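Of the protein chains in this complex, all but one are displayed in their positions.
Now for subunit A:
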Amino acid sequence: MLITNKSLLENTKLAWQFYRQEFHLPQQRLLRWTQAILLIFMLALSQSSASVQQYLTQNLQGLLGADAQISQRQPLTNQQVNDLSMQVDQMVATQQIKINFSHQNSWQYISLKAVADNYPLQGELLTATSLDGNSEQSLTGPKQGEIWFDSRLFASFNLKIGDTVEIAKQAFVFTKLLKHEPDRLMEGHNVEMRAMINIRDMAALNFGEDLIHYRYLLTLDSTQIPTLQDWQQQQLPAAQFIHKQGNHPLALFWQRTENVIGLASIILFFMAAIAIEQISLKHQNKEQYFSAVCMSLGASKNTGIIVSIVKWCFSLLLLVPFALLAAAVFHWLIIHYLTASFPNLQWQWHYGLSLKTLAFVSLIFALFYLPVWYSLLKSSVAKLFNQSKSTNSNLGQKLATVVVLVIVALAYSDNALLTAMLVGAMMVTILLILLLSWLVLTLGEKLTKNLSGLLPFVFFMMKQRLVSKSTQILGVGLSAFLLLFTLMLMHDLGKTMSNYQRDHDGNLMVSKATNEQLSYIKKWAQDNGVNIRQHKSYLHAKLVEINDKSLAEHTDKPSDSMATFSREIRIHWNNQLPTNNRLLQGDWWQADSENWQQISVEQEVLTDMGLDLGDELSFIIAGQSYNFTISASHEFKPGNGSITFWIQMPTAALTHIKANHYSMASLEVSEQQQPLLAELWQKFPTLRMVSLQQMTELFDNLLAMITKVISGFSMLIILLASIVILASINAVEANEQKKNSIIMSFGFNRTTCLKLNIIEWLITAMIAACGAIVGTYLAGLLIYQSQFSLTYQPDFSWLFATLLIILISVISLGVFASRKSLNSSIRQLMAE
């Protein structure tokens, strides 16, 4: 035991000595950079996520305004109110509706909340009488005939306390400025302007019941929650039940955001894997040689492995303080950036989590480095006699690394389809680059065989070094693909979306119109020469069960589809496949079909939710439960308008379902016709319309945010791509140097070597570029369509221009980084 400890100590000392000796070697420097980037990224990301999660939990405690809430689209029946009252200590009803509020020729889409006289239930309702005045606590909400506006609405309409405003021809006096509602959890993160009135006024306004969101604030003992939950599931299955012991409604949303970022981090891991693979090629020979020397001096095989592992641990451990410090700074910046969405979010370091992240990332690094240690197992003294170096690193190990990465990728992302597409595009790119490498080098060598000049020689040499060259081309190609894809996403997302909206949707979208409203709009459009591009009918439905299992029982993985299904969705009906849809599976129903309980589900939803043809879905529609069987799946087909629905059913179903019908429509309203819209909003304040201006404003904000995020991310990719290129050069530097010396021994000079080097990089970059551009095109084709329901309209001139810049950079970096290998001489060959 003593001997073992002693030898471990000796080995550690030896490892430390080697670590210090190798510290300034290029491959060690590249390894440090790769590991540092990944560590900092993962630490900053996990810390920021944890801070947001913690914030959301605290937020749930402080902003629910009650012990629990029940909310749904219908008011509770008297019987339900009585039942509920029996189970809780106190209950306050609130109602909320989105309307277009107009005043003195200005208009604004606002959220109007109506509260009962016993509001608020818990927490503070704060108001003020001027923008910069002190907030004071109000014990009740507005009285009948009064209205309170929030600061932004107040400022944008230039109102004064005491002013009279009108909503649906009913007058209200503006009495207070609304500063804080204690139950704003559900709306806390939207950007709509807000107003509050008394609940009795809401009744007088006579809005359609189905347009109002009803919410009941409850106080109760936590022991009563399970009973109440059971009652809600039995009586109000379509209602949403939130309580302080449960999850924040935004928690799932945030988790999904995290997972998307997780997918992005997988791209970084891929890059790191390529870089480490290239770096380890050089490490492998060095460590194997050292291990063989140790063995020739009587040491066991383990000595070499232990020294290598301890040395690797030193390199990682000494990186950790720096990574932690940098991650803390980035974490602070991210928190600072997120305070716009999550007010009062605080910077906080989560120690346990940072340890977990460090362990996880270290494990991944170790996994990438495993081939080096594995090779030491196969090391022998014979290695010293046989100078041959193992250039063909084990294909099995490479495959294992790829498989581990794919598993990590699939496990990390919530959106299996998106991940599969990205990973799929990457795999196709890899195969394509390998195939292209083989094809170009083989054909290049054959076709240039009878030509003179340096090109045939370069093809000949590259073909002879096919394996090592393919790895280098692969590294460069994948880096170019990932970089190009990221940049393209940033560039095209905005362009494609705005083009698409303008092409097919007109400049005004009506997202919800009742039949009465639609008839009026049609007449209004006809009278004023406004063009209605398209309109489609739908009804609201809440998915509650899949094959007799609740949604929570069906799947616990968050996804876009799952998040949407937690709210009501729209069901469209028809007898024919819409012209902007394509049938993918099953059969579309016939017009005379007696079976009305069948539906078609959009393909991505089907995949996301793990559904199949023949599955039974139960919906609550207008308080009644209806079962449908999935008989087909469809997807969006561009070119005939963008209004499409996830779920569609036969028209015959309408005779069995009693529910309100709504329509979505898109209109083209010219600049001159814009003032005519005021008439529409005065007539129907609840008509949900969004103009192109609003759309683009929302979109521009979104794009600005995406641009910031992707720019930062691109910088990381560029950094890693440079490391991959440098690592791939470093891996073969000794061979290249020798090759150049040998060429010079044939009577050539350095200029010839430089020319050969440039031609070689040009061919490398060309093959890599072809792979990258096809991979990017494929990824765009798959992901744009499926994730954004948009036709991928690649801007080839932009794509090629960007690629050209990447290529020039790659060649320049390649030639610049290879300068050391050009600095060779025949004397070196003599000295060896």
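General remarks:
Assume a residue touches a chain if its C-beta (ideal position, glycine included) is under 8 Å from a C-beta of that chain, and two chains touch if they have at least 3 such contacts; residues count from 1.
The rule is short, and it goes like this: contacts and distances are computed from a predicted model.
Protein name for the hidden chain, per its UniProt entry and selected from "Imidazole glycerol phosphate synthase subunit HisH", "Isovaleryl-CoA dehydrogenase", "Phosphonate-transporting ATPase" or "NitT/TauT family transport system ATP-binding protein": "Phosphonate-transporting ATPase". Of A:134, A:450, A:655 or A:797, it is A:450 that touches the chain left out of the display.
Among A:339, A:745 or A:812, only A:745 touches the chain left out of the display. When the omitted chain is restored, the residue from A:219, A:566, A:809 or A:825 that touches it is A:825. Remark: the residues of subunit A touching the chain excluded from display are 386-389, 391, 449-454, 456-457, 460, 464-465, 468, 738-739, 741-743, 745-749, 752, 825-827, 829-830, 832.
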